[in-house]
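Take a look at the structure set out below.
Showing just some of the chains, left in place.
Just so it is clear, A and B label the chains in written order, and each chain counts residues from 1 on its own.
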Amino acid sequence: MPYVNIKITKEGGPDGKGPTADEKAEVIAGVTELLSRVLNKKPSTTFVVIDEVDLEDWGIGGLPVIQYRQQVS
Amino acid sequence: MPYVNIKITKEGGPDGKGPTADEKAEVIAGVTELLSRVLNKKPSTTFVVIDEVDLEDWGIGGLPVIQYRQQVS
C-alpha cells in the first residue's frame, strides 16, 4: 500500500512549462517498479500523485527558486 | 484539531471536470460530522482541504489513470 507524492517545480519539458504526459507516465512506471522490486509492494495498490509547483511558490536557501539560481550561479 | 486533506482525480460532476461546489460542501460537512461523532473532534477546529488532481498526474498500477482503466476494463 504505497502512496507516493512527487512535487516538482513547473519547468522543463518541450515548452518549458513542465514535463509531458509521457514523461510523467515514465515517472509513474519507474517509481511503482522500484517499490515493487525493492520493497515488494504491489503495483495494483500503489498510488503516485505528481504536483507541479510554480517557481514563485517554491523556496530554497530563503529565496524563491529563480532568485536562488541567480545567486548561486 | 483535525486536518483532513482529500485528493481526488479531477473528473465527474456535471461537465466531467470535477465535483460542483455543492458536492464539495457536502463532503466537507460529512467528514467534519464523522470526526465529531466518532472521535469527538470539534468542528470549529476541523480543517478540510480538497485537491483535484489532473488524470495525467495520478498513477495506479504503474500507469496513469486513463491507461490503467483501459487496461483493466
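In this text, contacts are C-beta pairs under 8 Å (C-beta built on N, C-alpha and C of every residue); 3 or more make two chains touch, one makes a residue touch a chain.
Predicted, not measured: the structure shown is a model, and the values here were computed from it.
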Copy number across the full structure, from 2 displayed chains: 6
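Heads up, the rule we're going with is that only the chains that are shown with their structure count from here on.
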Chain A and chain B: spacing of chain centres that average the CA atoms, whole Å: 21
Chain B contact footprint on chain A (complex, rising order): 21, 24-25, 28-29, 32-33, 43-44, 46-52
Interface residues, chain B side, partner chain A - complex: 7, 53, 56-64, 67
